[in-house]
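This is the structure I have questions about; it appears just below.
Here the complex is missing one protein chain, while the rest keep their positions.
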Amino acid sequence: MLLGQGYAATVFAWGLARLKKGLAEPWGVPLAKIDFGVPIERLEVVASVDVDASKVGRTLYEVAERYNLKPEPELAEVAVSPGLRLASTPSFIRTAALDDRLPLEDAIARFEELLDDAKPDVVFDVTTTARSEPLRDWEEAERKALRGELPHPQVYALLTLRRSGVAHVNMQPAHVACSPALVEQAQLSGSLVLGDDGATGATPLTVDLAEHLAERNRRVLSIAQFNIGGNTDFLSLTEPDRNAAKEETKSSFLEEVLGYEPPHFIKPTGYLEPLGDKKFVAMHVQWISFGGFIDELVVSARINDSPALAGYMVDLARLAYASLRAGFRGTLPEVNLFYMKRPGPPGVKQKAKILAYQDLLQFVRKLGRG
Amino acid sequence: MLLGQGYAATVFAWGLARLKKGLAEPWGVPLAKIDFGVPIERLEVVASVDVDASKVGRTLYEVAERYNLKPEPELAEVAVSPGLRLASTPSFIRTAALDDRLPLEDAIARFEELLDDAKPDVVFDVTTTARSEPLRDWEEAERKALRGELPHPQVYALLTLRRSGVAHVNMQPAHVACSPALVEQAQLSGSLVLGDDGATGATPLTVDLAEHLAERNRRVLSIAQFNIGGNTDFLSLTEPDRNAAKEETKSSFLEEVLGYEPPHFIKPTGYLEPLGDKKFVAMHVQWISFGGFIDELVVSARINDSPALAGYMVDLARLAYASLRAGFRGTLPEVNLFYMKRPGPPGVKQKAKILAYQDLLQFVRKLGRG
Amino acid sequence: MLLGQGYAATVFAWGLARLKKGLAEPWGVPLAKIDFGVPIERLEVVASVDVDASKVGRTLYEVAERYNLKPEPELAEVAVSPGLRLASTPSFIRTAALDDRLPLEDAIARFEELLDDAKPDVVFDVTTTARSEPLRDWEEAERKALRGELPHPQVYALLTLRRSGVAHVNMQPAHVACSPALVEQAQLSGSLVLGDDGATGATPLTVDLAEHLAERNRRVLSIAQFNIGGNTDFLSLTEPDRNAAKEETKSSFLEEVLGYEPPHFIKPTGYLEPLGDKKFVAMHVQWISFGGFIDELVVSARINDSPALAGYMVDLARLAYASLRAGFRGTLPEVNLFYMKRPGPPGVKQKAKILAYQDLLQFVRKLGRG
Partner (left out) sequence: MLLGQGYAATVFAWGLARLKKGLAEPWGVPLAKIDFGVPIERLEVVASVDVDASKVGRTLYEVAERYNLKPEPELAEVAVSPGLRLASTPSFIRTAALDDRLPLEDAIARFEELLDDAKPDVVFDVTTTARSEPLRDWEEAERKALRGELPHPQVYALLTLRRSGVAHVNMQPAHVACSPALVEQAQLSGSLVLGDDGATGATPLTVDLAEHLAERNRRVLSIAQFNIGGNTDFLSLTEPDRNAAKEETKSSFLEEVLGYEPPHFIKPTGYLEPLGDKKFVAMHVQWISFGGFIDELVVSARINDSPALAGYMVDLARLAYASLRAGFRGTLPEVNLFYMKRPGPPGVKQKAKILAYQDLLQFVRKLGRG
């Protein structure tokens, strides 16, 4: 089940259909070649939710066409249901949300009916970035949710995690797998919560670069990283609160990988429509080498943002399902550490992605035995 | 003992003297913070060899001054002895070599006397790049050496490895730790041979980048990497044979890390004097992401070539000495895999440097117990 | 006379002293090789003004030392006098300004005494960026100045331009040479006002690049330009108002050079202390070529911000003085168009800097005849 039928969710559904028919290679799916009992062919999109009035009621086929993707006919089988806009949906979106026309309590009840009908094994949150604070107490969180005081990603997670045997995967920067109350609740209800914020693009590369420098005992003097793009996510980040939320997940690893926090400027920087989903990233790093000499590195890149996330979703759907089946509950740090920018649960120590991948392989071997 | 008193060896001697007096931080020395029984303070330069007429007979103090480094007074205690030029020394160097004025056999005998006097525990070859073939038979190698048919790095290694309890560390691209005959001889004589070609600069970064992409199952379409610098090493690489030798070590990892060999152009590209020792590197990589979308990455860097190597030498001297003491013989793949571009012995499978570092830490723990 | 004894003014004073003694080459001084009657040797710093408590009362010698420049002894002859802080000085500066301890009217009177004493031919404003609106009426401007409603660069310009035979050169983004009231006043009082915002760094390069593309009829799709640095100017630009002021001057040329305004993001982006005065610039441009193919260009640079400005100041001092002597009054569009980001007077049409330079050479020939 997909929450937020934006470009990432649409590339995922479109690409998945093509993979299942053998029309494409699974490039960008990290564990594509590893068998742990849930082949890609088993995945299915059972429901889709959005608040954008131009999407609600349309099929994924129609949505894919609007994004200039040539969809497979199967995509016509799923239509976009209305979701919850709450206070955290960006103002530039014209909404057709459940809470546009119903009192919040009723809107939430309707959303729960949707969950009852769809019976998803895995729910992905790929909605727009929202600012949040970690939730520390489940009951207080439930009260706040009903009063409309929580942002939509936390409300969605809360509604999923009331249920048993389901995995909620939070691909965006809100505190979900990094909210103690939500991880505990997943444990209690026999579910899983994964997140937060899919680590595609420049951040995971910067983590590995930082490890590369740390292993050579090179002293990092400064890191500047700019990101600019033309998709809805970048548009939403022009609102300062959202930008701050994103900035936090982007640089959380520095202290843990380097052992100190060098001066840095790591931010999504702006919106520039003609760049589209293929963002432009520029990064400058300088460090002290042996003898006090200073080296400099500049990275620039054009990265297709949404396809990178969609490739991860293929893995995460399979991993979440296999883990539930193998009896895992709460959250999965081994999974989060590789796929996420701010891996839950709170307190987990970040590490280089190349090292996290080794731990992930170990974890996957355990699933395979399940 | 240093063979080739160029900028790398001089920055090493200069920086080591400063480190020992607490005048500098050990940035660029990978294992500086790890104690395995050989502190940096124990290292000492006991002899230096070169064939450049402008260096032979000078002290390291004088050589450091010529490189615009402010040397410590201790550097006056070691003077540069003449070495062997053979056929492999670049023609642009005016030489004052042993074999300039003596028949080769006598020149070699003189060099062995120097080894007798200096009694080095560790010998570093930081001479100019030379082309070579792997040596497969020790006796044939000895015969060829006497006939002047081997390049200088192999002759130097051969002369060191006749001895017992010494480590020969080859920082340049000739086949030394990748010559079966030399590794076997080290085993027999109770010595060590490490190499080949110190992995500083862009190559180890490219290895880790390749691993980063491989772990996400991104399909690399092409890699272009240019290197240009203004030090003697780049000048020597303008000779096509040397360039080919270097090119080989630079791209040997691709197949082993990615599982396939993408089209690539990875070469030292040119000499440009005003860049000095701080080379300019530019790299372009493109790959297929999920759904067939193509991403692109450009890296450009200014890297101080010799200091990076000098920082490694501090570690390698300590590691080689500690390993000999702990009873290791032949070669040390765990060490070579992290520090070298084409790690010996022949047949060892390359891996990402970030992973090789983990193995190195394991290995070092064994030394610590010794 | 220098208003704002920051790094730019200090490099100017330091470099000028070295040039006059033949200790340095005039690199970075555009017209260094052209004789129009005012040789560099004729220039002299007669007074300096700042509001920073750590500078007021110190000599330029002391200020230069604090910036790690080795000053010539002559710099001890000029001390920093206190200036006007008004409401526009950044809050992070601890001030010792005239209006810290005197009512504004008295503070202004004191500043005018300083002008009386110093009798400068040319006054440079190299103070911190301040936001401003163009001044359209002289008398209203004078009233506002007395009420403390104008930012410091406009007040300084107003006080200079009450005088005859003096040139006020505004190197920062406030509307000075782009204020109709100030240009008219300069005309009336027999003075000159030049500005606004010295065109060093990435902006003039972008102008010429835009011209390069326009001449080939390549359709620019988007331009992204980031600037980050560690000097006081970048620190002050972290305040949103100042950043907006800077952004405006940085992209004002696009429509005039290209004939249309492509989507763009051109901003000073952040402060990162370890970069110091040598800012990092990254730019991405994409355009449509023949047949609809899309090309991409990425520029990254490390630029010493203040020295570039200081080099221009050497020319502008000479040009301003020669122009006054030759009878020019008001402003000099031929000069502004080459040296400034938003050239005055208001309404002047921007052009490529390479073309503006040709017009400048024509103008200078007229001076030479004067």
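Which chain is which? They are A, B and C, in the order written, and residues in each are numbered from 1.
Methods note: a residue touches a chain if its C-beta (ideal position, glycine included) is under 8 Å from a C-beta of that chain, and two chains touch if they have at least 3 such contacts.
Keep in mind that this is a model prediction, so the values were computed, not measured.
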Partners of the unshown chain among those that are drawn: B, C
Hidden partner chain, touching residue among B:81, B:189 or B:286: B:286
Contact residue for the chain not shown (choose from C:53, C:118, C:188 or C:288): C:288
Residue of B:31, B:177 or B:298 in touch with the missing chain, whole complex considered: B:298
Contacts of chain B with the absent chain, listed as residue ranges: 221-222, 224, 226, 228, 262-265, 267, 269-275, 280, 282, 284, 286, 296, 298, 300, 302
In chain C, positions touching the absent partner: 11, 14-15, 18, 24-33, 204-205, 208-209, 211-212, 215-219, 278, 287-304, 307-308, 310-311, 314, 352-355, 357-358
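FYI, only the chains that are shown with their structure count from here on.
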Remotest chain, chain B as reference, centres from CA atoms: C
Whole-Å gap separating chain A and chain C, where each centre is the average of the chain's CA atoms: 46
Residues of chain B touching at least two other chains: 298, 300
